[in-house]
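Omission of a single protein chain aside, the complex is shown with its protein chains in their original locations.
Presenting chain A:
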Amino acid sequence: MANFRRFRPDDLNKLSKCNLDPFTETYELGFYLQYYAKWPSLFQVAEDQHGNIIGYIMGKLESSPDVYRFSEHYLPWHAHITAVTVAPEARRLGIGKLLTEQLEVAADANDAWFVDLFVRVTNYKAITFYKNMGYSVFRVVKDYYGEHSTDPSLSSEDAYDMRKPMKRDVKKEHVRDDGEKHEVDPSDVW
């Protein structure tokens, strides 16, 4: 049913199975193409037998700007998962996990210390998914999201910054066990 391969710009014309799902955000063209231009190996898709995209992951490789090198929030060279989505019809087949693993392979190939991502603290399903894949909470970013996903009376929601160490981090220096206790402001996140 699925083929895994690197994203191609023409795939943007075949995103409907993923992006018509209300939980998947559709970005500006430049946003997708920025990722494809800079980090093509971290932009992977799963396609069905008709060429429809039924899942994709977008990631990037970066470190914090040099000016923050001596900040406690400085992030060394790492991969970041920006978006991962699977079409409703292709769920429960482990496609999300396979896409994430492919990104981790690319992160290792690029000598990243870790892979990180942001997730709403109330998105228990996603948190469990990432925990099962070896990710752990590194810190809590207070009021990271401008609206709350489940409670309309709240104007913001916290995010977990989750991380998984890559091969380079032999001593596991970039993860911690008590990440839920480390709170930071959105301005500390780059």
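Note that contacts are C-beta pairs under 8 Å (C-beta built on N, C-alpha and C of every residue); 3 or more make two chains touch, one makes a residue touch a chain; residues count from 1.
The rule is simple: contacts and distances are computed from a predicted model.
> Which of the following is the UniProt-recorded protein name of the chain this complex doesn't show: "tRNA-intron lyase", "N-acetyltransferase B complex non catalytic subunit", "Splicing factor subunit" or "NADPH:adrenodoxin oxidoreductase, mitochondrial"?
"N-acetyltransferase B complex non catalytic subunit"
> Kindly note down the residues of chain A that lie in touch with the hidden chain.
These residues touch the chain not displayed: 1-6, 8-10, 12-17, 19-22, 26-30, 32-34, 36-41, 46, 48-52, 88-95, 97-98, 105, 109.
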